[in-house]
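The complex appears here minus one protein chain, its other protein chains still in place.
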Amino acid sequence: MSEEPETRAMNMIQAINSALDIAMGRDSEIVVLGEDVGFFGGVFKATEGLQAKHGKNRVFDTPISECGIIGVAVGMATYGLRPVPEIQFADYIYPALDQLVSEAARLRYRSAGEYTAPITVRTPFGGGIFGGQTHSQSPEGIFTHVAGLKTVIPSNPYDAKGLLISAIEDNDPVIFFEPKRIYNGPFDGHYDRPVTPWAKHPQAQVPEGYYRIPLGKAAVVRAGEAATLLCYGTMVHVALGVAEETGVDVEVIDLRTLVPLDIETIEASVRKTGRCIVLHEATRTGGFGAELAALVQERCFYSLEAPVERVTGWDTPYPHSLEWAYFPGPVRLTQALKRVMEG
Amino acid sequence: MSEEPETRAMNMIQAINSALDIAMGRDSEIVVLGEDVGFFGGVFKATEGLQAKHGKNRVFDTPISECGIIGVAVGMATYGLRPVPEIQFADYIYPALDQLVSEAARLRYRSAGEYTAPITVRTPFGGGIFGGQTHSQSPEGIFTHVAGLKTVIPSNPYDAKGLLISAIEDNDPVIFFEPKRIYNGPFDGHYDRPVTPWAKHPQAQVPEGYYRIPLGKAAVVRAGEAATLLCYGTMVHVALGVAEETGVDVEVIDLRTLVPLDIETIEASVRKTGRCIVLHEATRTGGFGAELAALVQERCFYSLEAPVERVTGWDTPYPHSLEWAYFPGPVRLTQALKRVMEG
Amino acid sequence: MADPRAPSNLPPLALHVPEPQFRPGDAVDFASFDRGEAGAVARPDTAEKADALRTLPYALIRVLDDEGKAQGPWNPRLDADRLRAMLRHMALTRAFDERMYRAQRQGKTSFYMKCTGEEATSVGAAHALDHDDMCFPSYRQQGLLIARDWPIGDMMCQIYSNSGDRLKGRQMPIMYSARDAGFFSISGNLATQYPQAVGFAMASAAKGDSRIAASWVGEGSTAEGDFHSACTFASVYRAPVILNVINNQWAISSFSGFAGAEATTFAARAIGYGIAGLRVDGNDILAVYAATLWAAERARGNHGPTLIEHFTYRAEGHSTSDDPSKYRSAEERGKWPLGDPVARLKQHLIALGEWDDARHEAMDKELAEYVRDEGRKAEALGTLHDGLSQPFTTMFEDIFEEQPWHLKEQSEQMQAERKAAGI
Partner (left out) sequence: MADPRAPSNLPPLALHVPEPQFRPGDAVDFASFDRGEAGAVARPDTAEKADALRTLPYALIRVLDDEGKAQGPWNPRLDADRLRAMLRHMALTRAFDERMYRAQRQGKTSFYMKCTGEEATSVGAAHALDHDDMCFPSYRQQGLLIARDWPIGDMMCQIYSNSGDRLKGRQMPIMYSARDAGFFSISGNLATQYPQAVGFAMASAAKGDSRIAASWVGEGSTAEGDFHSACTFASVYRAPVILNVINNQWAISSFSGFAGAEATTFAARAIGYGIAGLRVDGNDILAVYAATLWAAERARGNHGPTLIEHFTYRAEGHSTSDDPSKYRSAEERGKWPLGDPVARLKQHLIALGEWDDARHEAMDKELAEYVRDEGRKAEALGTLHDGLSQPFTTMFEDIFEEQPWHLKEQSEQMQAERKAAGI
């Protein structure tokens, strides 16, 4: 959308940092708060330099209270600000759940539009960094179930910046999950191979300036005829990797926004391919993959040649040393693809 | 299971009260705690008389802190007690979410069995009492997504007592959702007709003594050939009502336990009927119905004659005055049944 | 441990489970309660450091004595017009409560909550705040709206979920929202508004504005984590906020001991955070006014937040769903040692020669008629069970700013299904 000037190779952290900086420069109501986000610039460095540039009134550290972080963000939004709180790890978002579910998500509805909560909660999620069960979780399925919240998950630097700017400018509360495994480079699930840095990836060419990617629009990142792979975040790269390795002509759809979902793109693809696999790192039971499978079979039933498969994390906590046995990587996807193609 | 002596007509509150009383009589480690549960006996009277009988060391009021209630319950369980905390309304469980998800659910796993959290969280849920958005929610879909929690939902007094005793005696944390709309009588969704009291219902004949209904086992509450209706709690009665009204020969399955799910009973039924509707009051997107639909199409794909339908609450907060427009009652189910039978 | 020691001869441990003084049927005697003298508590400068205020939370700030005279340094010295306005606002709040309580009992709505006996805590605060200060109330601060002259007809329409309800019938009765009155949307979830108020105040401060924020919770609700978040953030950022705790002694059936009142005062929570804490006679509107004004001045001068405990009594049931005779002595209300806030202000005005019984009676009559008339007008727009007053499709609005496809579809599905079913 609109002017895309000078580009520069950025990793995801740099792209997110740029999104925050650019958005703050354009709108003085935007404030950034969270644990260690101020002087230090965040444990992942996503807010680096922002306090020095935009001042302590707009970028500041908080007490270690996720409940308080979201609670004060809602109050700041009531005043007229546009807060962008960071929750240091998605695993630590639960103490804030009441403020998110009962407050931020409900405010517009219960006040019939008198009050709104245009806040964007940034939080790193997902595993693959040996973080054990409390630095690896993917709790998006809790948020997608809550009426009134939007859920956005980028899979590359270009999208991360454009989606984050859209999320911040959106007038509804958005949970913006950042797949921390791919902050520094795309990851196809082959944990035993060297990491490719973003620099080599086309989606790492990020405009320096302002641009938006609309919420609610998926991207077909690989067109294909054989089967539809629905994914987001890190799993996009696993899907693309398996497409290449297996040579199966799959269509890979990066959902980018889970709520509101781009149902049109999904339906069009499954109608064409007749086969579908949904992917996520989160535990399987009740994950967002269940919703995707339910929707696809509801809406494309008569086009389906095989049941919709789910390739997901197991229904276990994310284990530390066994994390590659938990992670739904190429082995699991390849097998599922086989089943779906035969089904 | 086992001895079922003298029975008496009980409503659900009385059955729950009896379960607590009987269980406490057999096991001195069981304690009951929560807001207003002590002297007063709970805002729905489920714990009435227990403090007088079992003493203040075993039945006591708590500060209004759901986080604290579950936190101390986990600690008491560590000591060796078997706490049965009450959360006054399921809508108020969010402040306790971290203690439930990150602690109770994870304890056995993360300590490799050294520590466990055999707690049973009782909480009234669901709408139909003009409770507005904060006394009507059905958040079961959040808990079924969490590895390590069991989720149990009774639909009648007999089951309520037998399931609650099993839940309390279970060595894992259980969230026991009580459908408050049917505390006093079954409810088929015809809100404009007089309430039938439980007394007239066969499942209200409850043994005075000890018995258990195993967790993880569904009940086929109506056998049929035309379509499978998967439901729990209040919706069981809506399903049965529509079966009667429409004369369609549906099979109604009361799931009773959502995790672990009785997949065998579900599969057998859908294989037979070839059609399936899942019902719940919770919001649709990402609700437990999505999991059911996903599972059914995964496992019974080649038996299905029509897509699995979801009859659920809308993706809105539970509205106060429009609650019957939100509630997935007979109108909505009848239409869905028509579609499924035609599909 | 390195070196286990011999067992002690200490007594076995015992769990202390609080028990209120009086239960149903008990004779009530509050003689052991020390009210202190009206006028006895010193009034520190509003710029005083919090360290120097550490004894304040244990005293009870009282202005009106038993003869209705205003005493001591906290006497706000209000003119008679202001006093009469406050009296009227309290009386109107009470009349409104009476009527809406009856309306619920008559089946016109699903639920109601009175604030009887606690009117001073919100009316007094509203008079001391500036009109554009932002209020984050709990569900028992109807007095704020009334003291800000918000139309009671609008409140009634909300309670009836009728066609005049600006909240479109979505919220339970009394869950008002009134942006134009600086009154935040009430939540059913206890204490969530507390950190929100702090956030508002932080935003106002960050912007160099002069508006402050105030919030209210019941003493029972202070146990929630949100209370702690609010106090912590308020202390850390010296937020210009007034955090009110309405200690009306009861939280549904649980007495204040289950929130910690046996061990200390709620005002003393402030000491733990290093912020100012006041404890006022909540049935003495002059004390409430004075304390609020002190806290507001302190906040406006960038001296930080104040926690105010309003010591009062919930004279009626928790709500229309409650029966207090089940858990407390019916005598408590009559023997409450701090009297009734309306009666006490009336006595004060009479003592000043600015009021009399006849005028009071006339006012009560006028207000009852006013409430009745407004009630009729509101009822003409429908009551809860009259049938639905809002178009069905409104249910699917305001979830997001723009309606996404799934809600659009669901809205259409509902309409189609109702049509198919012939309704």
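To keep things simple, chains are lettered A, B and C as they appear, and every chain counts its residues starting from 1.
Here is the rule we go by: a contact is a pair of C-beta atoms (placed from the backbone, for glycine too) under 8 Å apart; a residue touches a chain by one contact, two chains touch by 3 or more.
Every value quoted in this text rests on a predicted model; they were computed, and no experiment measured them.
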Left-out chain, listing which of the shown chains it touches: A, B, C
Residue of B:Val74, B:Ala239, B:Cys300 or B:Leu322 in touch with the missing chain, whole complex considered: B:Val74
Identified contact with the non-displayed chain, of C:Phe22, C:Phe258, C:Trp294 or C:Tyr313: C:Phe258
Among B:His135, B:Lys150, B:Arg181 or B:Arg332, residue touching the chain not depicted: B:Lys150
Contact partner of the left-out chain, one of C:Leu60, C:Ala197, C:Ala270 or C:Ala378: C:Ala270
Chain B, residues in touch with the chain not shown (by the definition above): 31, 57-58, 62-63, 65, 67-68, 71-81, 83, 95, 98-99, 102-103, 106-116, 147-148, 150, 170-172, 216, 259-261, 263
Where the unshown chain meets chain C, residue by residue: 1-5, 7-8, 10-18, 50-51, 54, 82, 85-86, 89, 126-127, 129-133, 147-149, 202, 204-212, 222-229, 232, 235-240, 257-260, 262-264, 268-275, 297, 299-302
For chain A, residues in touch with the removed chain: 35-36, 38-40, 43, 56-57, 60-68, 91-92, 94-95, 130-135, 284-285, 314-317, 319-322, 325-326, 331-332, 334-335
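The rule is simple: only the chains that are shown with their structure count from here on.
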Farthest-lying chain, centroid of Cα atoms versus that of chain C: A
Chain A-chain B separation of Cα centroids, rounded to whole Å: 32
Distance from chain C to chain A - Cα centre to Cα centre, in angstrom: 41
Chain centre separation (chain B, chain C; CA means) in Å: 35
Per-residue overlap in chain B, given as positions that touch at least 2 other chains: 67, 91, 94-95, 133-134, 285, 315-317
Multi-partner residues of chain C (at least 2 other chains): 168, 170-171, 175, 187-189, 225-226, 399, 406
